[in-house]
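As structure tokens, the structure follows; a few thoughts come after it.
Excluded from the complex is one protein chain; the other protein chains are retained at their positions.
Chain naming follows the written order as A and B, and within any one chain the residues start at number 1.
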Amino acid sequence: MIGRLIGGVPRRALAMLGVLLLALIVAPLIASDYLLTVLILILYFAYIGQAWNIMMGFAGQLSLGHALYVGLGAYAAAALYVHFSIGPWLGLIIALPIAALAGAFIGFLAFRFRVAGVYFAILTIAVAEFARVGFDHWAWTSGSSGLFLPVSQYSHNDIWLLRGHPVMFYYIILAASVLAFILCRALLQSRVGYFWLAIREDEEAARSSGIDTFHYKMVAVVTSAAMTSFAGVFYAFFYNNLFPEQVFHISRSIEIILGPIVGGVGTLFGPVLGAFVLTGLAETLTAALAAAGVDLPGAKQVFYGICLLLVIMALPDGIWPWLAKRIGLAERNK
Amino acid sequence: MSVLLTVDAVSKRFRGLVAVDRLSFEVPAGGIYAVIGPNGAGKTTLFNMIAGVFAPDSGTISFAGERIDGLPPDRICRRGIGRTFQIVRPFPALSVEDNVIVGALLHRHHVVDARAHAHAVLRRLDLYDKRAQRASSLTLPDRKRLEVARALATDPKLLLLDEVMAGLRPTETDRIVAILKELNRDTGLTILLIEHVMRAVMALAARILVLHHGGAIAQGTPETVVRDPAVVHSYLGVEDLS
Partner (left out) sequence: MPFDIYLNVAVGGLLTGLVYGLMALGLSVIFGVVRVVNFAHGEMMTIAMYIAVTLFSAFHLDPLLMLVPIAAVLFAFGYVLQAGLINAFITRPEHTQFLLLVALAIIIVNVLLILFGPDAQSVQTAYSFDSFQIGPLIVDATKTYAGIAAIVVAGALFLFFRSTRIGTAIRACADNYTGALVVGLDVKHLYALTFGLGAACVGGAGVMLVLIVDVTPSLGPAYTLLAFVIVITGGLGSMPGALIGGVLIGLTEAMAGLLFTPSAKSMFAFAILVLVLLFRPQGIMGKRTAS
């Protein structure tokens, strides 16, 4: 199985991946608390970016409402913890199907009724907005005043309840990102992956080649949604407070897509690279501004907007395909 | 010879225009059957109905003894009908090999098996050497062959070819004709083709159907059809040797 996963990949690429992984594993030993938080954020976006990439990069469906799945996962796990003391890992078992169902709902509405392209994107925005306003008014999850998880001073790390030092969270999100990467690689090489790429390239031609496009698009949406919900659970237990206004907001959805687009939609490494570049630079910018004593709320977002603009204008396929060609590591199927 | 495809009194209209008008014909298994006629005669509409892009307004289409009219394109492909498009549609960002693997995966569940089958198909169509190239970087003749390869990889019993010779030089046309003849002879693949290039039609077809204004004006062997006065008048013309 491992043989199939790494088959066809140039030695150099594997070596570089290995070095990166090693660096990430030892990072907490040398990183400051602040840097650790930044790395957690980077890996968080690398993880979600890969989940989103399955829907857009592999299956060609533009979702601008992915914050919906983050929010559903976050609220499901958090509410279960706050009201029934159910730990996050058990909460995940509930959160995954909830997000999957939401994805299936959107997918069914869209694909059965031929809502595609930009209209599909608008539909995803609308559903996320609906959830945002809905949760604002839902008393069981404390509505707009926010849902708070009980936090105690951590004397030790409790993986079961995800209470503890940021280092614990770091390794969890690192593991998740690595697993997501491996999963995406395996998917791309599988029958499902080929069918997704065909659908992305030309849906009509894919149908004429015998592919049940409705079925496979649904698989993409549901998989992406379920994967994303884990990030929601992580978010809830890391930040310990949830506000519908923030969690479901369209800005979150846009942050999610920035990494993959800047890094390279449809590629394996693009979302990871994008997360490092964007979040890394953005945090550097914020730190620089803070050091200069300047407090510009919104500066980070302007930076994101400019990055997106530049990438779309100059490198529409993203940074990774361009970079990969330069260093001789071009991926198959972009 | 048993009949593989039966088109029975099929009609299709688009708003005011009758594209296909109570058309009936049969394609025997293992045969090569050509549909010719002037532009707008309804040939591609006929193909689209057989391939499931849309359903006929009336009439039935049967394949291997079962009705297929009204089924969606993917179900029809799974029943054993492969098709190419008049305006080529390979998967542009995928490699030649991957394009064909997509087709091969229809009836195979492991990518390894699909790849092996894809290679065999590519070899048959002289595309094996280009298997790593991106489909969008191919020349038009190669892209047409790629579409044929992709359709072939789905293990069809019937192959629908829509003007696959258009834009090809005579040598390229001859090559494809030879490949198709080989396929038909070696595997018994039934081929139904729309063509304007008479050179290919005469070389390939055992029977020809001539369409005009959505209806059949002649059916028969190439020799008889080509001399049919109605066909000459509406489409072929006569060589002026004066």
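Some points to look at:
The working rule: a residue touches a chain if its C-beta (ideal position, glycine included) is under 8 Å from a C-beta of that chain, and two chains touch if they have at least 3 such contacts.
This structure is a prediction, so every number in the text was calculated from the model and none was measured.
Within the whole complex, touches from the chain that is not shown fall on A.
When the missing chain is restored to the complex, the residue among A:Leu20, A:Ile306 or A:Ile327 that touches it is A:Ile306.
Remark: the omitted chain is touched by one listed residue; of A:Ala99, A:Ala198, A:Ile254 or A:Ala324 this is A:Ile254.
For the chain missing from the display, the contacting residue among A:Gly7, A:Pro150 or A:Gly298 is A:Gly298, taking the whole complex into account. Of the options A:Ile122, A:Val167 or A:Leu323, the residue whose C-beta touches the omitted chain is A:Ile122.
Residues of chain A in contact with the chain left out of this view: 62, 64, 109, 113-115, 117-119, 121-123, 125-127, 129-130, 133-134, 136-137, 250, 254, 261, 296-299, 301-302, 304-306, 308-309, 312-313, 316.
As a convention for this text, only the chains that are shown with their structure count from here on.
Between the CA-based centres of chain A and chain B the separation comes to 44 Å, rounded to the whole angstrom. Per the touch definition, chain B reaches chain A in the complex via residues 51, 72-74, 77-78, 82-83, 85, 89-95, 98, 101-103, 105-106, 109-111, 114, 150-151, 154. Chain A makes touch with chain B in their complex at residues 189-191, 194-195, 197-198, 201-202, 204-213, 266, 332-334.
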